[in-house]
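With one protein chain removed, the remaining protein chains of the complex are shown where they sit.
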Amino acid sequence: MSENGFNRRDFLKTLGWGGTAVALSGCGNTSIEDGAEFVTSYSEPADYVIPSIGVYYNSTCAQCDAGCNITGRVREGRVIKLEGNAASAINHGKTCGLGQAGVQAHYNPDRVTQPKLNGQTVTWEQALAAISEKLAGASGAEVAFLTGGVSGHVRALLDNYLAALGSREHFVYEAVSPAVERAVNTKMYGTAMPRYRIDKARAVVSFGADFLGAWVSPVNFSQQYAKFRKGNRPEGRGVLVQIEPKMTLTGANADRWIAIRPGTEGILALGLINALGAAGVAVPGDAAAAAKDYTTERVSAETGVSADQIGRLATLLKERTPSLVLAGSAAEGYANGSQNAEAIALLNRALGNVGATIETSASTPFPQLAPRVGNRAALTALNDGLAAGKYKVVFTCGTNPVYSAPASLKFADNYAKAGFKVALAQYLDETAQAADLVLPLDSAMEAWATSVPEYMGGEGNYTQLSVTQPLMERLYADTRSTGDILLALLKQRSPDEYSGFEDFYAYLRSALLANKTALGGAGEADDDVFWNVTLSQAIIPLQGVVSKSAPQSAAPALSAPAAADASYPLRLIPSVSASIRDGRHANEPWLQESPDPLTTIVWDSWVEIHPKKAAELGIVEGDIVDVTSKSGTIQTQAYIFPGIHPDAVSMPLGYGHTAMGRYAKGTGANVYSILDAVYDKDTGELALNETSVKISKTDKRVIIVKEEGPAGGSQVNRAKIAVKVSADKVDLSKEV
Amino acid sequence: MSKRHILALYNDFDEAELAVQELRTAQIKGFNVDDDLTVKSPIEHPEVERMIGYKPIRVQWFTLIGALTGGILAFSLIAGSQANFYSQMKGGKPIVPIPPDMVLTYEMFILGGVYITVLGFLICAGLPARRSPLYSAKVSEDQIGILVRSDESAAPALKDIFTRHKALEIQEEAGK
Amino acid sequence: MSVSNLLENWSKYRHTHPLDDGGHADWNAYPSPIKWAMSIDLDACTGCNACSVACYAENNLPVVGKDKYAHGQAMHWMRIERYWGEPEKAIDEFDSAMNFQLVAQNFDVDQGAQFLPMLCQQCEAAPCETVCPVGATNHTEDGLNSQIYNRCIGSRYCSANCPYKVRYFNWYSYPDQEHAWPEPLNQQLNPDLTVRTKGVMEKCTFCKQRTYTARNDAKTEGREIRDEDVQTACQQACPTGAISFGNLFNPESTVAKQWSAQQVDLVKEKQDKDGTPDNKLRGYRILEELRPFPSIMYLERVRESAV
Partner (left out) sequence: MGKDIREDIAWAQINKDVLASVQSPRKLYWVILFIALAVFGVGIGCEVMNYRIGLGVSNMDNPHVWGLYIATFIFWIGMSHSGTLLSAILHLMHADWRKPIYRFAEAMTTFSLMTAGLFVAVHLGRLWQIYYALPYPNERWTWPNFQSPLLWDAMAIFTYLSSSVIFLYIGSIPDLAICRDNIQAGWRKKLYSILSLGWEGTDRQWRNFRITYMTVACFLIPLAVSVHSIVASDFAMSQQPGWHVTSFPPYFVAGALYSGCAAIITLFVILRYVFKFEEYMTLPILRKTVRLTFAIAMVWTYLNCIEFASAWYGHSQADKAVLIQKATGPYAPFWWSMIFCGSVVPFAMMVKKWQVNIPIMFAVSLLLNLGMWLERWMIVSPTFAHGYYPWSWDHDQWPSLVQWGIVFGSFGWFTLLFMVFCKIIPSVSMYEVKEMVYHRTLAKKKEELGLEGGH
């Protein structure tokens, strides 16, 4: 029977031969029928294989920059499931959907498996020789390195390599980064990434910070949120108000969701300071001065939030202390984004939250391992250099600028001007496709690395060094970790220093052992014992260094939002999905098939339009519409969505890849390509929300592929399906 | 002693009836009217009973036994398998639920009844059988046949009666 | 022999679970009766989908792709439903049944959305169990609806009779003909359970592979099942800890404590607290009035309305 064919063969294979065969042949795709498979009996399994028993290894999640600590379940030499590491101060044993899909990044059928030079498969020796040859003709300033956020020993090696090259051209670029937040936090709180204590707050007012979805460290915040919502907490049950033009997952969980006019968040924050002062809250002088002109009437008129609502917000903040006010990308993605964020931070200061719910965090005692974080400004700088033909050799790693740069930058064209482009890539994404040399990377389940998370949970000056270790043998013999590649490149440059390290593992081990005492291993006399403990925990707890700069006073220069351009009347709010993120996870099928929480759409992008606006434009659900900005046009399906400001539309980022494998390619439309090149005045960060668009109907209509049925999120008055109850109607004190 | 078979064909039922009455009253030696007389007809005549005397029909007994056996067998099979072998819990229902089992019991009751009735029919009607040598296709068309079996000695008398009653055709054959 | 056995044990065979025993199946239980149950706190649930993806990872669920998803053939054992606030204005029940599209245009978003993770409710008196012609879905002694894949012939009656519509049918042969796990994605498959072939029904099992191991371990050690022995995949992933899972008959378990604190009784179609004027508890079960006695208690989402 055909149906049994698969089961029998593949089960035998997965149960019996999978792991070992992969390990030995370096290729998991052979089959016993071909006679090409080398079968090892279980009577002599590898050390790490206990037949039919799951073995657990700790490591670090690489799916986003939160750097959650994970535990991989390994069966017969294959990692099959990831769970949170219960000992973690970041995620406390929990994971998000994105983290769960980490195995699909590893087992992805579209991995790059061999080095490719101009499309031809080459050996590592040839690839390294090609790099060496090109570098020989380039000065240090002519070599650029573009990476995503890096930390730990990979960062240290990278710095060493750049130093060896004599290059200072390290650009760290993140397509969606909290760059404005870092800058404003540093200015207003004295620390770039403080600890937000949602769990201590009695009220959280969030200006577009999607902390349950994609903002900074969602799993950590989700757990804080769960505590915050508990009725039997000493502070009592917390109240969440979300103020944003497009409802995020966090907005969907708020007690009150307020659709504010895009870009006026700062005005509302100052208005609240003003209202709080009027209500008798002792507001610091600089804040009161900055807010004095923002009367409730004016704020209400400019933000579209009713005066009554502003009054209730002020009451809430006054009564519930400590509170926490957060600013997220929805408030920051404007030309005056920094000003908005400053105004919001000012509100926190006015409420006395700094120090109470906004705690200074500690940075790692090893500055050379500290995270080097990125922003859009770096990409702009690199782009300028490329346009000027400055670079002979460009390395890219962990980032995909050809896909995620706004079309107005013309990055793809400029990138082509670089003399020799080397992409370190796990998949053949848009950037790797445009590169001359592609070096295949290990997945996070195969590589050695360490990392320091930028946002650190825990208490006091706790910080940690997270260890990434292979959860299984390489799927493909010819992939290498970033560390391995950097080490190989360093060996070309400084053979004397590095030839002693056979691979990155050796380097890492010796680097950690060299700092055994500083890493808390003083008690361990034996290096191997220390090493084994380190690997079994994969977390090295450290006493961090608290360095706090003095907060500066601020008088945010807010401007009233510009009148809408008649030809582009709608504000485009690109949304960051909790699963696809900036687009790097679009090739993981679980995430594509996992419905967007709010629209429940799968396998495609969409544009959210308010029902009133849609009625005005004559658009119904499923209409294919042209979304046109000054920078370009994309086509997508219209979804009528009540959770959006009528003057705004929203599209998810991360879709519309033209490469990156079967699951990502051709799925949806790429919003980056129509973003206008408008930047935050203070930080130079791309103002994501500053693009205005017009929506025009085409004559096509589709049935949207989504989980939601024709009832459209209505419970049709069925008494008890998803029940919501007013807080005063329940007694939460006796709950378990 | 050898027997002789005679088949007489009549045009219609009334004529055949007169002939049969004559046969019954004639008291011919070597011919037992109850055992040796068969009337063949193209259609079913309930009056034939009156004509040749009441004969018991036993098919109903088969029906009764078949139906009861079917029903009892069904219930014991179902309840037995539910309880003894496949003791598998269904939430909200007992292991041996009576009302649902009754449905199948009822079906098997009918099935048993029908099957055994038909079996009874075949047994009682003596089917399948070889056709007797004295058969005329006319019987299946529109004529009434009277088949008698008698001693050789009685044959002329019988033939005489048939002829007197204007038989359309008389066939005879020496039997065993 | 069978007839004598039938007669001697008649009362046992006429015993109705769960009505006669309050959900305690009285045989094969070791060390004492187990009833797996769950409670899901909708107040903590943020709708993030982590549970659903974890379920894909744990239970070998196929990714069906856009076309089949469009045909409604998705295989998510755990699905997250998103509801909007219904408009305030009085719409009588009949009207809303007819004009739900009209309702949709007037959704109330002031309090965000409402999320509901929906999975097999593992009913004690499950409508799906009685109707399967081949007995492929049965009640286990630890209180689950089992689904026996290799017994299933695909009549789909169970799904037709499921009020929650949480049973998923393999419309295609995902492992081979549809290539749902192209090499090497298939190496991720969990060897503790099967990959289902075409033509069989499947659904949430409360991570049977995990509970079974936990039960065996407890049996070996001769002790009760404890909460820390087993977590379902969804529970383990859930970032807000909205899901609790455990043995309802063990009074020490979180689930049992939650159920009793909320006064939700397993074998009742209408809870005593319901309808009482001072009911300040938020535990409820979905479609309880149909008497399936579901094993999942939901806790109402709490929202502050004064802000």
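First chain written, first letter: the chains are A, B and C, and each begins at residue 1.
As a convention for this text, a residue touches a chain if its C-beta (ideal position, glycine included) is under 8 Å from a C-beta of that chain, and two chains touch if they have at least 3 such contacts.
These figures come from a predicted structure and were not determined experimentally.
Asker: Since one chain is left out of the picture, which of the remaining chains does it touch in the full complex?
Answerer: Across the whole assembly, the hidden chain touches A, B, C.
Asker: Among C:17, C:35, C:68 or C:208, exactly one should touch the missing chain; which is it?
Answerer: C:68
Asker: For the full complex, which residue in B:77, B:157 or B:170 touches the chain that was left out?
Answerer: B:77
Asker: Please output the residues of subunit B touching the missing chain, sorted low to high.
Answerer: Touch set of subunit B with respect to the missing chain: 13, 38-46, 48-49, 52, 55, 57, 59-60, 63, 77-78, 81-82, 85-86, 88, 90, 93, 97, 100-101, 103-104, 106-108, 110-111, 113-115, 117-118, 120-122, 124-132, 135, 137, 139-142, 145, 147.
Asker: Quickly run down the residues of subunit C that touch the omitted chain.
Answerer: Residues in contact with the chain left out: 68, 71-74, 81, 83, 93-94, 97-98, 100, 116, 118, 127, 130-135, 151-157, 159-165, 167-173, 177, 198-201, 287, 290.
Asker: Which parts of subunit A are in contact with the chain that was left out?
Answerer: 1, 703, 708-711, 714-718, 721
Note that in this section only the chains that are shown with their structure count from here on.
Asker: Can you compute the centre-to-centre distance for subunit A and subunit B, using the mean CA position of each chain? Integer Å is fine.
Answerer: Taking the mean C-alpha position of each chain, the two centres sit 89 Å apart.
Asker: Nearest whole angstrom, what separates the Cα centre of subunit A from the Cα centre of subunit C?
Answerer: Averaging C-alpha atoms per chain gives centres 32 Å apart.
Asker: Which positions in subunit B are in touch with at least two other chains?
Answerer: There are none in subunit B.
Asker: Show which residues of subunit B lie in contact with subunit C when the two form their complex.
Answerer: Against subunit C, subunit B makes touches at 76, 79-80, 82-84, 86-96, 100.
Asker: For a test of understanding, state which residues of subunit A touch subunit C in their complex under the given definition.
Answerer: Of all residues in subunit A, those touching subunit C are 2-7, 10-11, 14-15, 18, 22, 28-29, 52, 75-76, 78-84, 91, 93-101, 103-104, 107-109, 212-213, 218-219, 222-223, 225-226, 229, 231, 237, 239, 241-242, 247, 249-257, 259, 312-313, 316, 475, 578-579, 589-595, 597-598, 600, 602-604, 611, 642-643, 662, 667, 703, 705, 707-708, 710-717, 720-732, 734-736.
Asker: For subunit C, which residues count as touching subunit B in their complex?
Answerer: Where subunit C meets subunit B, its residues are 2-3, 5-6, 9-10, 12-19, 25, 123-126, 129-130, 135, 138-141, 145, 291-293.
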